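Sharing a structure, written as structure tokens. Questions coming.
For this depiction, one protein chain was excluded, whereas all remaining protein chains were kept in their positions.
The first chain written gets the first letter, and so on, giving A, B and C; residue counts start at 1 in each chain.
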Amino acid sequence: MLQASRLTLERHFHPVFAPVDLVVGRGDLWVLTGANGSGKTTLLRLLAGLVTPSEGQLARSVAAAWVGHRLALKDDLDVLENLQLARDFAGRTDADPLDAARKAGLEMALDQPAGTLSAGQRKRCALARLLLSPAPLWLLDEPYANLDRDGVTLLDGLLADHVGAGGACVMSTHGDLKPAIDGYRELAILPAPPGDHW
Amino acid sequence: MSRLKRLFHQFGSPPWFYRFSGKLVPWLWVAFALLAAWGLYRGLVVAPADYQQGESVRIMYIHVPSAWMSWMVYAVMAGFGICALVWRVRVAEILMISSAPVGAAFTLVTLVSGSLWGRPTWGTYWVWDARLTSELVLLFLYLGVIGLYNAFDEPRKAARAASLLAIVGLVNLPIIHYSVNWWNTLHQPASIGLDGSSIHPSMLWPLLIMAAATKFYYGACLLTRARNRLLEQDRGKRWAREALAEGGR
Amino acid sequence: MNATVTTPPGKAIGPIFRRDLKLAFRRRSEILQPLIFLCVVVSLFPLGVSPAPERLATMAQGVIWIAALLATVLSLDTFFRDDWEDGSIEQWAVSGHSLALIAVARAAAHWLVAGLPIVLLSPLLATWMQLPGEGVPVLAATLALGTPVLALVGAIGSALTVGARRGGQLLSLLVFPLYVPVLIMATGATGAAVDGLPYNGQLGLMAAMLVAAVTLAPFAIAAALRLSLE
Partner (left out) sequence: MNHAPFIWSAYAVAVIVYAWTALAPVWRARRFRAAWQAREKVMGRSRGPTGTSEN
């Protein structure tokens, strides 16, 4: 589904992390671990195609869904409108925004403008958008951030269903929050070796 | 990597470029000095005064070559920009952004010498003449490219943004040039030609010599600036440390 | 990086266009701001220069067009900023839709909200500036042809400066040289109409500029947006 070999990215002429090799197939759940600023987000953005790698090859044969720190919610639109927009723009035509909102536990906030939602609710909104997306590959940047206890169980459920149904996911977490699903593989992001290329 | 890109990569490799341009720069300065001296001698001393404008026509020998260069440097800069944007060749990015100040200098000299030439010819320092006006717009284009480059902190991203702007500017250059010319003929009868085509050979020669001199000047300035920027950016790398340590040119 | 991605099921232009109109009408006051700015700038000229009709008439089309230029640049400053800050541009890039189409949708929605009102307002401004009667329809025509070009070219500048630190002042420096041909042709056409000369040549050139902008600008905008994500 996704194959990355010797992937690196240079910021200010210094590689952000050591070259990364990663193969993601159907049913895989990869968890990127590493200290803050080790480049987890940068690597995810590379995999999502938002950034072009300085060196290395990246081949992705399927569509990807991206949930970053910035959740792409329009503050003036309410939750339902945001989800309908997401569905019309790049979602599955048969997906129903109402059902996705209900699954993400946002039934009571449907007509609330996104600007007034709490951080946890906004993250649930982003997760609801994931449900509408046809992309088999999920790229999640610290999905557990801002989620309360049943938010975490909700996310674990979504991940289990998605991976179980043959999808794949690459996510990053900081700290000890790991998905409560067995069979996930970890990839530690190592800082770039000191010294230089030439 | 495609063969072309590997070729570019090989040519574009910073240490190779640094050494190659290091050897080239002195020769460019020598060529510039010789041509400029010869051109100025022919222009200021040998060439006759113009029967209409008198001595003030001698300003042409700095004004016209600078004007030609100001347009040429923009086109060359945009060409580097295309290389930088399409093939992500780092040396092309550096050459692109190093050309901008030199181009702006040419445009500035063209504007100042044009207005100083205008004073005795038309009686005022600034006339909204077609060529001077499009030079002024060209100066804004240069300042836009430099301004956009400095607005980003990550150098590679800044260079690509400035390259894109240079290309958009290049596409608009002819449109701006002809619309200003059309606007000028609309509002003002054609003023006497600043660089008339049927020009006497004794005046044409210094013009061509100076034109060649300004090209060598551009090459020398460009490579010097590019080598500086390259060295500063790559100071962490071994080849740059060796170049810096030995203190050689 | 080759993402041989199948075409995404949704559509690019429709949803973004409707979203923009919905957002614009949610913050209705923001639509009026550029228009009020336009009226203020135009009304300054009789106060600043002279109320004498014949003097105002000579510079009417120039003043109106320059004010329209300033109003467009004012409204374009935050054109992509909200989408950049809340991450919408990231979603566009990942979605697989072509960013150029999205740029066209956004520019069309912006023109409908910001450009069209200027065209509708131009008769009022023309009377303020004592523009002779023959010039008014031509002024409206040049604005109708010109404001989309201003929106599209301005959007390139806006996309380029969205990732920059202080993009605001930079936008006008980047964009004004590119606006020069539009300004010249538009004021030329209106002036010719006022003098009773044929003006279809200028209008033809403006139409050509519009076609060029609609076909070329979106690709530059898309490249600039992709660049702003890096």
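One rule holds for everything that comes next: a residue touches a chain if its C-beta (ideal position, glycine included) is under 8 Å from a C-beta of that chain, and two chains touch if they have at least 3 such contacts.
Remember, predicted model here, so these are calculated numbers, not experimental data.
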| item | value |
| --- | --- |
| Selected residue (touches chain absent from view) among B:Arg58, B:Arg90, B:His177 or B:Lys215 | B:Arg58 |
| Touching the absent chain when the full complex is considered, from B:Arg19, B:His200 or B:Arg238 | B:Arg238 |
| Hidden partner interface residues of chain B, rising order | 54-56, 58-59, 62-63, 66, 101-102, 105, 108-109, 112-113, 116-117, 119-120, 217, 220-221, 224-225, 227-228, 231-232, 235, 238, 241-242, 244-247 |
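The criterion applied here is as follows: only the chains that are shown with their structure count from here on.
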| item | value |
| --- | --- |
| Computed distance of Cα centres, chain C from chain A, in Å | 36 |
| Two or more partner chains touched - positions in chain A | 52 |
| In chain C, residues with contacts to at least two other chains | 230 |
| Chain A residues within the chain C interface of the complex | 45, 48-53, 57-66, 68-77, 81, 85-93, 134, 139 |
| In the complex, chain C residues that touch chain B | 156, 160-161, 163-167, 170, 173-174, 176-178, 180-181, 184-185, 188, 205, 209, 216, 220, 223-224, 227, 230 |
| Touching residues on chain B, where the partner in the complex is chain C | 85, 137-138, 140-141, 143-144, 147-148, 151-154, 156-157, 160-161, 164-165, 167-169, 171-172, 175-176, 179-180, 182-183, 186 |
